[in-house]
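Every protein chain but one is kept in place in this view of the complex.
Up next, chain A:
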Amino acid sequence: YYPPLRPVRSRWLALASYSVMCYLAGVAWFMGLAFEPFTLRTYMSENAMGSTMVEERFPAGERALATGREFAAHKKKVGGMPVDWLVKTMQSRGLEVFTQSFTRKLPFPDENKERYMVRGTNVYGILRAPRAPRTEALVLSAPCSEGNNNNQAVGLLLGLAQYFRSQIHWAKDIIFLVNEHDLIGMQAWLEGYHHTNTTGGDWSPLQGRGGSIQAALSLELSSDVITSLDLVLEGLNGQLPNLDLANLFYAFCQKIGVLCTIQGKLQRNDWDTTSGYSHAAQTMMLMVLKQASGRPWGDHGLFLRYHIEAASIRGINSFRQYKTDTTTIGRLLEGMYRKLNNLLERLHQSYFFYLMPSLSRFVSIGYYMPAFGLLAVILLLRALDLWVQLGASPPGTEDGVAGGVQVSYGPSSPGVLSILTPVVISHMTGVALYTLPILSQEMAVQHFPVSETEAVVLTAIAIYTAGLALPHNTHRLLQGEGTEEGWRVLKLVALLYLAVLLGCTALINFSLGFILALSLVPIAAFITPHTPKALSAAIMVLLSPGCTLLYCVFVFQELQETPVSLQDGWMLFLSVISQGILDHALYGSLVYPLLALLIYPCWLLLWNILFWK
(Lines give C-alpha, C1' and ligand atoms only; values in the text may rest on other atoms or scores of the structure.)
Protein backbone atom coordinates (compact mmCIF):
# COMPACT_ATOMS: atom_id res chain seq x y z
CA TYR A 1 0.00 0.00 0.00
CA TYR A 2 1.32 3.41 -0.93
CA PRO A 3 0.29 6.51 0.97
CA PRO A 4 -1.49 9.13 -1.11
CA LEU A 5 0.64 11.99 -2.36
CA ARG A 6 1.24 14.66 0.19
CA PRO A 7 -0.95 17.76 0.00
CA VAL A 8 0.22 20.06 -2.73
CA ARG A 9 1.09 22.92 -0.45
CA SER A 10 3.37 21.07 1.93
CA ARG A 11 5.02 19.30 -0.99
CA TRP A 12 5.68 22.63 -2.62
CA LEU A 13 7.24 23.93 0.57
CA ALA A 14 9.42 20.88 1.02
CA LEU A 15 10.60 21.06 -2.55
CA ALA A 16 11.24 24.80 -2.33
CA SER A 17 13.32 24.37 0.79
CA TYR A 18 15.31 21.51 -0.77
CA SER A 19 15.95 23.66 -3.82
CA VAL A 20 17.09 26.65 -1.79
CA MET A 21 19.28 24.44 0.34
CA CYS A 22 20.89 22.80 -2.68
CA TYR A 23 21.48 26.17 -4.29
CA LEU A 24 23.09 27.65 -1.21
CA ALA A 25 25.14 24.51 -0.69
CA GLY A 26 26.34 24.69 -4.29
CA VAL A 27 27.40 28.31 -3.94
CA ALA A 28 29.02 27.65 -0.59
CA TRP A 29 30.89 24.67 -2.00
CA PHE A 30 32.16 26.79 -4.86
CA MET A 31 33.31 29.58 -2.58
CA GLY A 32 34.93 27.01 -0.32
CA LEU A 33 37.13 25.86 -3.18
CA ALA A 34 39.37 28.87 -2.69
CA PHE A 35 39.93 28.05 0.97
CA GLU A 36 43.43 26.69 1.20
CA PRO A 37 42.89 23.62 3.42
CA PHE A 38 40.36 22.36 0.83
CA THR A 39 42.80 22.61 -2.06
CA LEU A 40 45.74 20.46 -3.05
CA ARG A 41 49.31 21.59 -3.41
CA THR A 42 50.56 21.31 -6.96
CA TYR A 43 53.15 18.67 -7.67
CA MET A 44 54.97 17.49 -10.74
CA SER A 45 53.38 14.29 -12.03
CA GLU A 46 55.51 13.78 -15.10
CA ASN A 47 58.57 11.72 -14.22
CA ALA A 48 60.52 12.86 -17.24
CA MET A 49 60.36 16.44 -15.98
CA GLY A 50 60.50 15.84 -12.28
CA SER A 51 63.71 14.30 -11.15
CA THR A 52 66.22 15.28 -13.83
CA MET A 53 68.66 18.06 -13.07
CA VAL A 54 69.13 20.91 -15.46
CA GLU A 55 71.81 23.54 -15.22
CA GLU A 56 70.81 26.80 -16.85
CA ARG A 57 73.64 28.82 -18.31
CA PHE A 58 72.07 31.29 -20.68
CA PRO A 59 74.45 34.28 -20.53
CA ALA A 60 73.40 36.66 -23.22
CA GLY A 61 70.59 38.75 -21.81
CA GLU A 62 72.21 42.08 -22.69
CA ARG A 63 72.88 41.00 -26.23
CA ALA A 64 69.28 39.83 -26.55
CA LEU A 65 68.11 43.28 -25.49
CA ALA A 66 70.35 44.84 -28.09
CA THR A 67 68.84 42.56 -30.74
CA GLY A 68 65.45 43.60 -29.49
CA ARG A 69 66.31 47.26 -29.97
CA GLU A 70 67.59 46.52 -33.46
CA PHE A 71 64.34 44.70 -34.19
CA ALA A 72 62.38 47.71 -32.91
CA ALA A 73 64.29 50.02 -35.19
CA HIS A 74 63.64 47.86 -38.22
CA LYS A 75 60.00 47.45 -37.25
CA LYS A 76 59.64 51.18 -37.11
CA LYS A 77 61.35 51.63 -40.46
CA VAL A 78 59.22 49.04 -42.28
CA GLY A 79 56.08 50.02 -40.39
CA GLY A 80 55.17 46.45 -39.55
CA MET A 81 56.89 43.11 -39.44
CA PRO A 82 60.53 43.46 -40.61
CA VAL A 83 60.39 40.18 -42.51
CA ASP A 84 63.69 40.48 -44.38
CA TRP A 85 65.64 41.48 -41.30
CA LEU A 86 64.10 38.64 -39.27
CA VAL A 87 64.84 36.07 -41.97
CA LYS A 88 68.41 37.27 -42.24
CA THR A 89 68.94 37.34 -38.48
CA MET A 90 67.45 33.91 -37.94
CA GLN A 91 69.52 32.49 -40.79
CA SER A 92 72.67 33.99 -39.32
CA ARG A 93 71.83 32.18 -36.09
CA GLY A 94 71.79 28.89 -37.94
CA LEU A 95 68.10 28.20 -38.19
CA GLU A 96 66.13 26.94 -41.18
CA VAL A 97 63.93 29.94 -41.83
CA PHE A 98 60.55 30.06 -43.56
CA THR A 99 57.82 32.62 -43.93
CA GLN A 100 54.10 32.34 -44.28
CA SER A 101 51.87 35.13 -45.52
CA PHE A 102 48.20 35.36 -44.72
CA THR A 103 45.25 37.64 -45.34
CA ARG A 104 42.04 37.72 -43.47
CA LYS A 105 38.94 39.82 -43.86
CA LEU A 106 37.07 40.14 -40.60
CA PRO A 107 33.28 39.84 -40.75
CA PHE A 108 33.12 43.37 -39.39
CA PRO A 109 35.76 45.85 -38.21
CA ASP A 110 37.32 45.12 -34.86
CA GLU A 111 37.27 48.44 -33.05
CA ASN A 112 39.36 47.29 -30.10
CA LYS A 113 42.34 46.43 -32.23
CA GLU A 114 41.40 48.65 -35.12
CA ARG A 115 41.63 46.12 -37.88
CA TYR A 116 39.41 44.95 -40.70
CA MET A 117 41.45 43.75 -43.64
CA VAL A 118 44.37 41.96 -42.09
CA ARG A 119 47.46 41.14 -44.10
CA GLY A 120 50.60 39.84 -42.50
CA THR A 121 53.53 37.47 -42.46
CA ASN A 122 54.73 34.93 -39.95
CA VAL A 123 58.43 34.20 -39.76
CA TYR A 124 59.66 31.04 -38.14
CA GLY A 125 62.97 29.27 -37.86
CA ILE A 126 63.46 25.62 -37.07
CA LEU A 127 66.36 24.39 -35.00
CA ARG A 128 66.70 20.76 -36.07
CA ALA A 129 67.22 18.28 -33.29
CA PRO A 130 70.77 16.96 -33.43
CA ARG A 131 70.17 14.03 -31.08
CA ALA A 132 67.06 12.26 -32.29
CA PRO A 133 64.89 11.62 -35.33
CA ARG A 134 62.98 14.79 -35.95
CA THR A 135 59.55 13.50 -35.09
CA GLU A 136 58.66 15.88 -32.29
CA ALA A 137 58.92 19.60 -31.82
CA LEU A 138 58.59 22.38 -29.28
CA VAL A 139 57.51 25.91 -30.10
CA LEU A 140 58.64 29.23 -28.66
CA SER A 141 56.71 32.15 -30.03
CA ALA A 142 56.75 35.90 -29.58
CA PRO A 143 54.24 38.24 -31.18
CA CYS A 144 55.30 41.14 -33.33
CA SER A 145 52.98 43.76 -31.88
CA GLU A 146 52.23 47.30 -32.86
CA GLY A 147 54.02 50.17 -31.19
CA ASN A 148 56.83 49.43 -28.78
CA ASN A 149 55.39 46.28 -27.32
CA ASN A 150 57.11 42.95 -27.15
CA ASN A 151 60.38 44.04 -28.76
CA GLN A 152 62.28 42.54 -25.86
CA ALA A 153 60.39 39.29 -26.32
CA VAL A 154 61.56 38.99 -29.94
CA GLY A 155 65.09 39.92 -28.87
CA LEU A 156 65.12 37.24 -26.19
CA LEU A 157 63.67 34.73 -28.64
CA LEU A 158 66.50 35.40 -31.08
CA GLY A 159 69.06 35.28 -28.28
CA LEU A 160 67.74 31.94 -27.10
CA ALA A 161 67.78 30.65 -30.67
CA GLN A 162 71.47 31.48 -30.96
CA TYR A 163 72.25 29.94 -27.62
CA PHE A 164 70.19 26.77 -28.20
CA ARG A 165 71.93 26.31 -31.55
CA SER A 166 75.24 25.85 -29.79
CA GLN A 167 73.91 23.13 -27.50
CA ILE A 168 73.82 19.50 -28.45
CA HIS A 169 71.21 17.97 -26.18
CA TRP A 170 68.11 18.81 -28.17
CA ALA A 171 66.06 15.74 -28.97
CA LYS A 172 63.13 17.68 -30.36
CA ASP A 173 63.02 20.30 -33.09
CA ILE A 174 62.61 23.74 -31.63
CA ILE A 175 60.54 26.16 -33.67
CA PHE A 176 61.05 29.87 -33.05
CA LEU A 177 58.01 31.70 -34.32
CA VAL A 178 57.41 35.42 -34.63
CA ASN A 179 53.76 35.88 -35.48
CA GLU A 180 52.15 39.05 -36.73
CA HIS A 181 48.65 40.24 -35.79
CA ASP A 182 48.68 38.09 -32.65
CA LEU A 183 46.00 35.39 -32.78
CA ILE A 184 45.10 35.79 -36.43
CA GLY A 185 48.71 35.07 -37.39
CA MET A 186 48.86 32.24 -34.90
CA GLN A 187 45.68 30.74 -36.33
CA ALA A 188 47.09 30.93 -39.86
CA TRP A 189 50.35 29.33 -38.78
CA LEU A 190 48.72 26.52 -36.82
CA GLU A 191 46.28 25.72 -39.58
CA GLY A 192 49.10 25.74 -42.08
CA TYR A 193 51.15 23.46 -39.86
CA HIS A 194 48.33 20.94 -39.44
CA HIS A 195 46.84 21.20 -42.95
CA THR A 196 43.45 22.24 -41.68
CA ASN A 197 41.18 25.12 -42.45
CA THR A 198 38.33 25.48 -40.02
CA THR A 199 37.47 29.15 -40.26
CA GLY A 200 38.00 29.93 -43.92
CA GLY A 201 41.19 31.93 -43.59
CA ASP A 202 43.49 32.55 -46.52
CA TRP A 203 47.14 31.72 -45.96
CA SER A 204 50.05 30.35 -47.91
CA PRO A 205 51.11 26.78 -47.11
CA LEU A 206 54.14 26.23 -44.87
CA GLN A 207 57.35 25.35 -46.65
CA GLY A 208 59.05 23.74 -43.68
CA ARG A 209 57.85 21.70 -40.76
CA GLY A 210 59.19 20.07 -37.65
CA GLY A 211 57.73 17.01 -35.99
CA SER A 212 54.46 16.87 -34.12
CA ILE A 213 54.39 19.70 -31.62
CA GLN A 214 54.49 18.60 -28.00
CA ALA A 215 54.38 21.88 -26.13
CA ALA A 216 54.52 25.58 -26.82
CA LEU A 217 55.23 28.74 -24.88
CA SER A 218 54.33 32.21 -25.97
CA LEU A 219 56.47 35.01 -24.62
CA GLU A 220 55.35 38.58 -24.03
CA LEU A 221 57.95 40.99 -22.75
CA SER A 222 57.86 44.75 -23.14
CA SER A 223 60.53 46.07 -20.78
CA ASP A 224 64.24 45.51 -20.19
CA VAL A 225 63.73 44.47 -16.58
CA ILE A 226 60.67 43.00 -14.99
CA THR A 227 59.35 42.54 -11.50
CA SER A 228 57.32 39.40 -12.05
CA LEU A 229 56.24 36.87 -14.63
CA ASP A 230 52.56 36.17 -15.14
CA LEU A 231 51.37 32.79 -16.36
CA VAL A 232 48.32 32.73 -18.64
CA LEU A 233 46.61 29.39 -19.10
CA GLU A 234 43.08 29.96 -20.40
CA GLY A 235 42.73 28.97 -24.03
CA LEU A 236 40.05 28.71 -26.65
CA ASN A 237 36.67 27.49 -25.31
CA GLY A 238 38.02 27.46 -21.79
CA GLN A 239 40.47 24.69 -22.52
CA LEU A 240 43.45 24.53 -20.19
CA PRO A 241 46.89 23.01 -20.74
CA ASN A 242 47.99 20.09 -18.64
CA LEU A 243 48.66 21.22 -15.10
CA ASP A 244 52.23 19.95 -15.35
CA LEU A 245 53.08 22.86 -17.60
CA ALA A 246 52.04 25.29 -14.88
CA ASN A 247 53.94 23.18 -12.36
CA LEU A 248 57.04 23.35 -14.52
CA PHE A 249 56.83 27.11 -14.71
CA TYR A 250 56.28 27.41 -10.98
CA ALA A 251 59.14 25.04 -10.17
CA PHE A 252 61.61 27.06 -12.23
CA CYS A 253 60.42 30.37 -10.85
CA GLN A 254 61.06 28.96 -7.38
CA LYS A 255 64.44 27.61 -8.38
CA ILE A 256 65.71 30.72 -10.12
CA GLY A 257 64.03 33.12 -7.76
CA VAL A 258 61.65 35.02 -10.00
CA LEU A 259 58.41 36.40 -8.66
CA CYS A 260 55.56 34.63 -10.41
CA THR A 261 51.87 35.38 -10.55
CA ILE A 262 48.71 33.95 -11.97
CA GLN A 263 45.89 36.27 -13.01
CA GLY A 264 48.36 38.99 -12.04
CA LYS A 265 48.02 38.03 -8.38
CA LEU A 266 50.92 37.09 -6.19
CA GLN A 267 50.66 34.20 -3.86
CA ARG A 268 50.04 34.92 -0.19
CA ASN A 269 50.74 32.79 2.81
CA ASP A 270 48.10 34.12 5.20
CA TRP A 271 45.31 31.81 4.10
CA ASP A 272 43.78 31.81 7.57
CA THR A 273 42.99 35.51 7.51
CA THR A 274 39.97 37.02 5.79
CA SER A 275 42.06 39.07 3.42
CA GLY A 276 44.16 36.04 2.53
CA TYR A 277 41.06 34.03 1.73
CA SER A 278 39.52 36.82 -0.30
CA HIS A 279 42.75 37.15 -2.26
CA ALA A 280 42.63 33.47 -3.17
CA ALA A 281 38.93 33.71 -3.98
CA GLN A 282 39.57 36.69 -6.25
CA THR A 283 42.30 34.82 -8.08
CA MET A 284 40.05 31.85 -8.59
CA MET A 285 37.08 33.97 -9.66
CA LEU A 286 39.26 35.71 -12.22
CA MET A 287 40.24 32.36 -13.62
CA VAL A 288 36.59 31.27 -13.68
CA LEU A 289 35.50 34.42 -15.51
CA LYS A 290 38.33 34.18 -18.02
CA GLN A 291 37.67 30.54 -18.67
CA ALA A 292 33.95 31.11 -19.02
CA SER A 293 34.53 33.73 -21.70
CA GLY A 294 35.89 30.99 -23.96
CA ARG A 295 38.42 33.38 -25.46
CA PRO A 296 42.09 32.65 -25.87
CA TRP A 297 43.73 34.96 -23.31
CA GLY A 298 47.13 34.82 -24.91
CA ASP A 299 48.71 33.69 -28.15
CA HIS A 300 49.01 30.18 -26.74
CA GLY A 301 45.23 29.75 -26.69
CA LEU A 302 44.90 28.25 -30.13
CA PHE A 303 47.56 25.57 -29.65
CA LEU A 304 45.32 23.75 -27.20
CA ARG A 305 42.85 22.88 -29.93
CA TYR A 306 45.53 20.81 -31.60
CA HIS A 307 46.19 18.86 -28.44
CA ILE A 308 49.38 20.83 -27.78
CA GLU A 309 50.04 21.94 -24.21
CA ALA A 310 50.70 25.65 -24.28
CA ALA A 311 50.84 28.70 -22.04
CA SER A 312 51.72 32.36 -22.32
CA ILE A 313 54.36 33.93 -20.12
CA ARG A 314 53.97 37.64 -19.68
CA GLY A 315 56.60 39.91 -18.16
CA ILE A 316 55.21 42.54 -15.81
CA ASN A 317 57.10 45.64 -14.75
CA SER A 318 55.55 47.33 -11.74
CA PHE A 319 56.89 49.68 -9.09
CA ARG A 320 58.29 46.96 -6.92
CA GLN A 321 61.94 47.31 -5.89
CA TYR A 322 63.12 43.85 -6.76
CA LYS A 323 63.82 43.53 -10.48
CA THR A 324 64.70 40.59 -12.68
CA ASP A 325 66.85 41.05 -15.76
CA THR A 326 66.55 39.42 -19.16
CA THR A 327 69.39 36.96 -18.55
CA THR A 328 67.39 35.43 -15.71
CA ILE A 329 64.27 35.12 -17.84
CA GLY A 330 66.41 33.51 -20.52
CA ARG A 331 67.74 31.03 -17.98
CA LEU A 332 64.22 30.27 -16.86
CA LEU A 333 63.10 29.57 -20.41
CA GLU A 334 66.21 27.53 -21.08
CA GLY A 335 65.44 25.38 -18.06
CA MET A 336 61.83 24.89 -19.10
CA TYR A 337 62.79 23.88 -22.63
CA ARG A 338 65.46 21.53 -21.39
CA LYS A 339 62.85 19.77 -19.26
CA LEU A 340 60.28 19.72 -22.04
CA ASN A 341 62.99 18.29 -24.25
CA ASN A 342 63.18 15.32 -21.86
CA LEU A 343 59.54 14.37 -22.40
CA LEU A 344 59.07 10.85 -23.65
CA GLU A 345 55.38 11.27 -24.42
CA ARG A 346 52.88 14.08 -24.42
CA LEU A 347 52.10 15.68 -21.10
CA HIS A 348 49.21 13.64 -19.82
CA GLN A 349 50.02 12.60 -16.28
CA SER A 350 48.55 15.57 -14.51
CA TYR A 351 45.15 17.23 -14.60
CA PHE A 352 43.45 18.91 -17.53
CA PHE A 353 40.45 20.11 -15.54
CA TYR A 354 41.41 22.37 -12.69
CA LEU A 355 41.01 25.80 -11.13
CA MET A 356 43.87 27.64 -9.49
CA PRO A 357 43.30 29.84 -6.44
CA SER A 358 47.07 30.48 -6.48
CA LEU A 359 50.00 29.25 -8.52
CA SER A 360 50.91 26.57 -6.01
CA ARG A 361 47.39 25.37 -5.25
CA PHE A 362 44.78 23.76 -7.45
CA VAL A 363 41.28 22.34 -7.31
CA SER A 364 40.66 19.36 -9.53
CA ILE A 365 37.49 18.31 -11.32
CA GLY A 366 36.45 15.93 -8.59
CA TYR A 367 36.35 18.78 -6.09
CA TYR A 368 34.63 21.42 -8.14
CA MET A 369 32.05 19.32 -9.96
CA PRO A 370 29.89 18.78 -6.84
CA ALA A 371 29.28 22.54 -6.76
CA PHE A 372 27.74 22.27 -10.20
CA GLY A 373 26.05 18.99 -9.35
CA LEU A 374 24.24 20.58 -6.41
CA LEU A 375 22.80 23.20 -8.75
CA ALA A 376 21.89 20.67 -11.43
CA VAL A 377 20.15 18.40 -8.97
CA ILE A 378 17.59 21.16 -8.35
CA LEU A 379 16.54 20.95 -11.98
CA LEU A 380 16.19 17.19 -11.81
CA LEU A 381 14.19 17.35 -8.55
CA ARG A 382 11.85 19.86 -10.14
CA ALA A 383 11.46 17.74 -13.24
CA LEU A 384 10.66 14.70 -11.13
CA ASP A 385 8.10 16.67 -9.17
CA LEU A 386 6.44 17.88 -12.36
CA TRP A 387 6.36 14.36 -13.70
CA VAL A 388 4.59 13.19 -10.57
CA GLN A 389 2.19 16.10 -10.76
CA LEU A 390 1.41 15.33 -14.37
CA GLY A 391 -0.32 12.31 -12.99
CA ALA A 392 1.88 9.51 -14.15
CA SER A 393 2.44 6.70 -11.77
CA PRO A 394 5.33 7.92 -9.68
CA PRO A 395 8.61 6.31 -10.68
CA GLY A 396 9.55 3.57 -8.30
CA THR A 397 5.94 2.81 -7.41
CA GLU A 398 5.32 -0.86 -7.88
CA ASP A 399 1.72 -0.58 -8.78
CA GLY A 400 0.33 1.57 -11.53
CA VAL A 401 -3.19 0.67 -10.50
CA ALA A 402 -3.13 1.41 -6.81
CA GLY A 403 -2.50 5.10 -7.26
CA GLY A 404 -5.92 5.30 -8.81
CA VAL A 405 -4.73 7.97 -11.20
CA GLN A 406 -6.14 7.76 -14.64
CA VAL A 407 -3.51 8.40 -17.23
CA SER A 408 -4.27 9.30 -20.73
CA TYR A 409 -1.69 7.99 -23.12
CA GLY A 410 1.63 9.59 -22.48
CA PRO A 411 2.33 12.89 -20.78
CA SER A 412 2.48 14.63 -24.11
CA SER A 413 -1.22 14.18 -24.77
CA PRO A 414 -2.26 17.79 -24.01
CA GLY A 415 -1.40 18.60 -27.57
CA VAL A 416 2.14 18.04 -28.68
CA LEU A 417 1.57 21.03 -30.91
CA SER A 418 0.97 23.44 -28.05
CA ILE A 419 4.41 22.50 -26.69
CA LEU A 420 6.09 22.35 -30.05
CA THR A 421 5.09 25.87 -31.04
CA PRO A 422 6.99 27.72 -28.30
CA VAL A 423 9.95 25.34 -28.64
CA VAL A 424 10.23 25.91 -32.38
CA ILE A 425 9.62 29.66 -32.19
CA SER A 426 12.21 30.09 -29.42
CA HIS A 427 14.79 28.27 -31.45
CA MET A 428 13.98 30.29 -34.55
CA THR A 429 14.64 33.40 -32.49
CA GLY A 430 17.93 31.85 -31.43
CA VAL A 431 18.86 31.22 -35.05
CA ALA A 432 17.95 34.82 -35.87
CA LEU A 433 20.16 36.02 -33.02
CA TYR A 434 22.98 33.91 -34.36
CA THR A 435 22.80 34.82 -38.04
CA LEU A 436 21.16 38.22 -38.43
CA PRO A 437 23.66 40.56 -36.71
CA ILE A 438 26.39 39.85 -39.26
CA LEU A 439 24.07 39.42 -42.24
CA SER A 440 22.20 42.64 -41.71
CA GLN A 441 25.11 44.95 -40.82
CA GLU A 442 25.21 46.60 -44.22
CA MET A 443 21.52 47.37 -44.12
CA ALA A 444 21.80 48.74 -40.61
CA VAL A 445 24.72 50.97 -41.57
CA GLN A 446 22.75 52.41 -44.48
CA HIS A 447 19.73 53.26 -42.40
CA PHE A 448 21.20 54.30 -39.07
CA PRO A 449 24.11 56.55 -38.17
CA VAL A 450 26.24 53.79 -36.66
CA SER A 451 29.51 52.07 -37.51
CA GLU A 452 29.56 48.43 -38.65
CA THR A 453 30.65 47.14 -35.27
CA GLU A 454 27.96 49.06 -33.48
CA ALA A 455 25.45 47.84 -36.02
CA VAL A 456 26.31 44.21 -35.31
CA VAL A 457 26.19 44.60 -31.54
CA LEU A 458 23.03 46.69 -31.51
CA THR A 459 21.25 44.29 -33.88
CA ALA A 460 22.14 41.44 -31.56
CA ILE A 461 20.77 43.35 -28.56
CA ALA A 462 17.65 44.32 -30.51
CA ILE A 463 16.88 40.73 -31.49
CA TYR A 464 17.58 39.62 -27.95
CA THR A 465 15.12 42.14 -26.59
CA ALA A 466 12.55 41.44 -29.28
CA GLY A 467 12.48 37.85 -28.07
CA LEU A 468 10.75 39.11 -24.93
CA ALA A 469 7.63 39.88 -26.95
CA LEU A 470 7.37 36.29 -28.13
CA PRO A 471 4.88 34.81 -25.66
CA HIS A 472 2.12 37.09 -26.93
CA ASN A 473 2.76 36.16 -30.53
CA THR A 474 3.01 32.48 -29.71
CA HIS A 475 -0.41 32.69 -28.15
CA ARG A 476 -1.86 34.33 -31.16
CA LEU A 477 -0.73 31.29 -33.09
CA LEU A 478 -2.21 28.97 -30.53
CA GLN A 479 -5.58 30.67 -30.19
CA GLY A 480 -5.63 30.41 -26.42
CA GLU A 481 -5.09 26.69 -26.15
CA GLY A 482 -2.84 26.95 -23.11
CA THR A 483 -3.94 24.57 -20.40
CA GLU A 484 -2.77 23.97 -16.88
CA GLU A 485 -1.23 20.71 -18.04
CA GLY A 486 0.30 22.41 -21.06
CA TRP A 487 2.67 24.63 -19.16
CA ARG A 488 3.67 21.79 -16.88
CA VAL A 489 4.74 19.73 -19.86
CA LEU A 490 6.52 22.71 -21.35
CA LYS A 491 8.30 23.32 -18.08
CA LEU A 492 9.26 19.67 -17.82
CA VAL A 493 10.76 19.86 -21.29
CA ALA A 494 12.55 23.12 -20.47
CA LEU A 495 13.95 21.76 -17.21
CA LEU A 496 15.34 18.60 -18.77
CA TYR A 497 16.66 20.55 -21.72
CA LEU A 498 18.40 23.00 -19.44
CA ALA A 499 19.82 20.25 -17.26
CA VAL A 500 21.32 18.36 -20.20
CA LEU A 501 22.56 21.57 -21.77
CA LEU A 502 24.25 22.87 -18.63
CA GLY A 503 25.67 19.45 -17.87
CA CYS A 504 27.32 19.20 -21.27
CA THR A 505 28.57 22.77 -21.04
CA ALA A 506 30.04 22.19 -17.60
CA LEU A 507 31.93 19.15 -18.84
CA ILE A 508 33.61 21.11 -21.61
CA ASN A 509 33.93 24.42 -19.78
CA PHE A 510 33.09 24.18 -16.11
CA SER A 511 33.20 27.90 -15.47
CA LEU A 512 30.71 28.73 -18.18
CA GLY A 513 28.37 25.97 -17.09
CA PHE A 514 28.55 27.05 -13.48
CA ILE A 515 27.97 30.74 -14.13
CA LEU A 516 25.00 29.96 -16.37
CA ALA A 517 23.64 27.54 -13.80
CA LEU A 518 23.96 30.20 -11.07
CA SER A 519 21.67 32.54 -12.98
CA LEU A 520 19.35 30.13 -14.78
CA VAL A 521 18.64 27.50 -12.16
CA PRO A 522 16.67 29.76 -9.78
CA ILE A 523 14.32 30.97 -12.48
CA ALA A 524 13.98 27.51 -13.98
CA ALA A 525 13.10 26.13 -10.58
CA PHE A 526 10.53 28.66 -9.46
CA ILE A 527 8.88 29.99 -12.58
CA THR A 528 5.16 29.22 -13.04
CA PRO A 529 2.35 31.19 -14.68
CA HIS A 530 0.88 31.78 -11.20
CA THR A 531 3.72 33.81 -9.72
CA PRO A 532 3.18 37.60 -9.64
CA LYS A 533 3.78 38.63 -13.23
CA ALA A 534 5.59 41.95 -12.94
CA LEU A 535 7.97 40.84 -10.21
CA SER A 536 8.82 37.53 -11.85
CA ALA A 537 9.29 39.18 -15.21
CA ALA A 538 11.72 41.67 -13.68
CA ILE A 539 13.66 38.88 -11.96
CA MET A 540 13.74 36.82 -15.14
CA VAL A 541 15.10 39.69 -17.16
CA LEU A 542 17.69 40.44 -14.50
CA LEU A 543 18.82 36.82 -14.53
CA SER A 544 18.74 36.37 -18.31
CA PRO A 545 21.96 35.33 -20.05
CA GLY A 546 22.54 38.84 -21.45
CA CYS A 547 22.33 40.49 -18.05
CA THR A 548 24.54 37.77 -16.60
CA LEU A 549 27.15 38.77 -19.14
CA LEU A 550 26.79 42.41 -18.07
CA TYR A 551 27.36 41.50 -14.40
CA CYS A 552 30.34 39.39 -15.37
CA VAL A 553 31.91 42.41 -17.08
CA PHE A 554 31.53 44.51 -13.94
CA VAL A 555 32.70 41.76 -11.59
CA PHE A 556 35.70 41.09 -13.80
CA GLN A 557 36.71 44.75 -13.76
CA GLU A 558 36.19 44.87 -10.02
CA LEU A 559 38.36 41.79 -9.47
CA GLN A 560 41.08 43.16 -11.68
CA GLU A 561 41.10 46.24 -9.46
CA THR A 562 40.15 48.49 -12.36
CA PRO A 563 36.54 49.33 -11.49
CA VAL A 564 34.60 51.12 -14.20
CA SER A 565 31.71 53.54 -14.14
CA LEU A 566 28.28 52.43 -15.39
CA GLN A 567 28.83 54.26 -18.67
CA ASP A 568 32.23 52.66 -19.31
CA GLY A 569 30.91 49.31 -18.17
CA TRP A 570 28.16 49.50 -20.77
CA MET A 571 30.66 50.35 -23.50
CA LEU A 572 32.80 47.45 -22.33
CA PHE A 573 29.74 45.20 -22.44
CA LEU A 574 29.12 46.18 -26.07
CA SER A 575 32.73 45.52 -26.99
CA VAL A 576 32.62 42.15 -25.21
CA ILE A 577 29.65 41.14 -27.39
CA SER A 578 31.46 42.16 -30.57
CA GLN A 579 34.58 40.31 -29.38
CA GLY A 580 32.50 37.21 -28.74
CA ILE A 581 31.07 37.28 -32.24
CA LEU A 582 34.53 37.92 -33.71
CA ASP A 583 36.09 35.10 -31.69
CA HIS A 584 33.51 32.77 -33.10
CA ALA A 585 34.09 33.90 -36.67
CA LEU A 586 37.89 34.03 -36.47
CA TYR A 587 38.92 31.18 -34.20
CA GLY A 588 35.79 29.06 -33.86
CA SER A 589 35.04 29.87 -30.23
CA LEU A 590 31.79 28.18 -29.27
CA VAL A 591 30.46 30.52 -26.59
CA TYR A 592 28.47 32.80 -28.88
CA PRO A 593 26.68 30.00 -30.78
CA LEU A 594 26.05 28.20 -27.50
CA LEU A 595 24.42 31.25 -25.97
CA ALA A 596 22.49 32.25 -29.08
CA LEU A 597 21.35 28.85 -30.34
CA LEU A 598 20.77 26.93 -27.13
CA ILE A 599 20.87 28.88 -23.87
CA TYR A 600 18.83 31.86 -25.03
CA PRO A 601 16.02 29.71 -26.55
CA CYS A 602 15.96 27.73 -23.33
CA TRP A 603 15.53 30.92 -21.36
CA LEU A 604 12.78 31.96 -23.78
CA LEU A 605 10.94 28.74 -23.01
CA LEU A 606 10.91 29.69 -19.34
CA TRP A 607 9.78 33.17 -20.33
CA ASN A 608 6.92 31.56 -22.26
CA ILE A 609 5.87 29.66 -19.18
CA LEU A 610 5.62 32.86 -17.17
CA PHE A 611 3.21 34.32 -19.70
CA TRP A 612 1.27 31.11 -20.28
CA LYS A 613 -2.42 31.80 -20.66
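Basically, a residue touches a chain if its C-beta (ideal position, glycine included) is under 8 Å from a C-beta of that chain, and two chains touch if they have at least 3 such contacts; residues count from 1.
Here is the rule we go by: contacts and distances are computed from a predicted model.
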| item | value |
| --- | --- |
| Hidden chain of the complex, named as in its UniProt record, picked from "Hemoglobin subunit alpha isoform X3", "Acyl carrier protein", "Integrator complex subunit 9" or "Phosphatidylinositol glycan anchor biosynthesis, class U" | "Phosphatidylinositol glycan anchor biosynthesis, class U" |
| Absent-chain contact - pick from A:196, A:435 or A:465 | A:196 |
| Absent-chain contact - pick from A:57, A:307 or A:447 | A:307 |
| Options A:23, A:387 or A:514, residue touching the unrepresented chain | A:387 |
| Touching the absent chain when the full complex is considered, from A:18, A:352, A:367 or A:526 | A:352 |
| Of A:13, A:431, A:507 or A:542, the residue in touch with the unshown chain | A:507 |
| Residues from chain A at the interface with the omitted partner, ascending | 1, 194, 196-198, 212, 239-240, 304-307, 346, 348, 352-353, 380, 383-384, 387, 392-393, 395-402, 407, 409-410, 496, 499-501, 503-504, 507-508 |
